[in-house]
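Okay, here's the structure, questions in a sec.
For this view, one protein chain was removed and the others were kept in their places.
Take a look at subunit A:
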Amino acid sequence: MAEEVRKKPAPPDPDSARFKLGAIIEKHYREVHEAKARGEKIGWCASNFPQEIFQTLGVKVCYPENQAAAIAARGAGQKLCEIAESEGYSNDICAYARISLAYTRVKDVPEQNMPLPDFLLCCNNICNCMIKWYENLAEDLDIPLILIDIPFNTGYEPGPDQIAYVKAQFMDAISQLERITGTTWSEDRFREVMDISNRSSRAWLEATGYTRYKPSPLSGFDLLNHMAVAVCARGTVEAAEAFETLVKEYKEAVEKGTSTFRAEEKHRFMFEGIACWPHLRTTFSALKNRGMNMVATIYADAFGQVYQDLDGLIRGYCSVPNAVNLEKARDTRIGIVRKTGAEGLLVHTNRSCKLWSGFMQEMSKQIGESCDIPVVSFDGDQADPRNFSAAQYETRVQGLAELMEARKKGE
């Protein structure tokens, strides 16, 4: 879902969180290339597939969603989308899926290459689109596909039947992956991976929690970049350490009164949805120019799963943002708005993501009413640059700024 997209700062401070986080992403891609070159079987993996499985087995995977985000952020989203469309895919399909399916055709995209997989790990807790996308990848590449099916939670919490169903698939996925890769499961290693993942998640949650300070020591858009590490490397010690460094830096920044948001923080708002990667600069500048800092995002919580045992782990994967019902999704966000003191909500109606955008109108209306904050939405797309209008975006952002301003003045 995310990718390190900014230009490298010069000169880099190797002790900075930012350097470490960037290095983790580089290492992530390098390692999977190296594993492939050594003849190991490597996989492509859905962003919310339980990473504990392959981390424990020592199997390397990479993430088509991250790749698609990187490709889109570096300007090749439209090109790849058009390749998929020429293959017969509708331009209504999620742009990440289109980019990924196009990649299996062209196999070389300098903006972000990835070795071709020997197996696929799919999990539909974020969408069922994922199932169809991975079915087609498996068909195109003629490789095995392991699915962990996590049904959408229409109740507030996942019930015991759902936990049992997902747990059985978790076990089943382990045996399938052992067979495919010739690796063996170790309970000790699994516990270790769970410990590291928890440590990373705690640090991530703590770091993202710093947006509650006024002014915030960080520009919330930073999180969209750092999130890639939370996705790809949550189960590694390096990630845990990098996030702990981030916490340290934010703590110091609060003490010193500095911030990575390089403008006066006039307004604090929540951003809903995935970033528009192809228009990152445009979307960010419009906010920065108005002193609007994003201090709240559901991503902060999304990749911060802390659990005690296997059941807790399963429950976590059953409760990722796109897997829960409107009420639970709403209440979580209301909690975030209250915790961070966000004064407005900017909703990205993401053309790619039906599930994310499909009940957002009603939900954001309820959030706005409950928190008494203005809600404004704009049309965009996470990776297809054609589905975004800079003019509309500017107008909507301006509208939100004015609404927040008016409230401050007590109008």
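Here is the rule we go by: a residue touches a chain if its C-beta (ideal position, glycine included) is under 8 Å from a C-beta of that chain, and two chains touch if they have at least 3 such contacts; residues count from 1.
Assume contacts and distances are computed from a predicted model.
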Protein that the absent chain corresponds to, by UniProt name, given "Benzoyl-CoA reductase", "CoA transferase subunit B", "SoxAX cytochrome complex subunit A" or "Class III extradiol dioxygenase subunit beta": "Benzoyl-CoA reductase"
Option touching the unshown chain, where A:Ser200, A:Thr349 or A:Gln382 are the choices: A:Thr349
Sole residue of A:Asp172, A:Asp195, A:Asp309 or A:Glu369 that reaches the chain not shown, by the stated touch rule: A:Asp172
Option touching the unshown chain, where A:Phe152, A:Trp185 or A:Phe284 are the choices: A:Phe152
Given A:Ala138, A:Leu218, A:Ala253 or A:Ala286, the one touching the chain that is not displayed: A:Ala138
Listed residues A:Gln162, A:Thr183, A:Thr260 or A:Ser389, member touching the removed chain: A:Gln162
Where the missing chain touches subunit A, by residue: 87-90, 92-94, 97, 124, 127-129, 131-133, 135-136, 138-139, 145, 147-149, 151-152, 154, 161-162, 164-165, 167-169, 172, 325-326, 349, 351, 354-355, 357-363
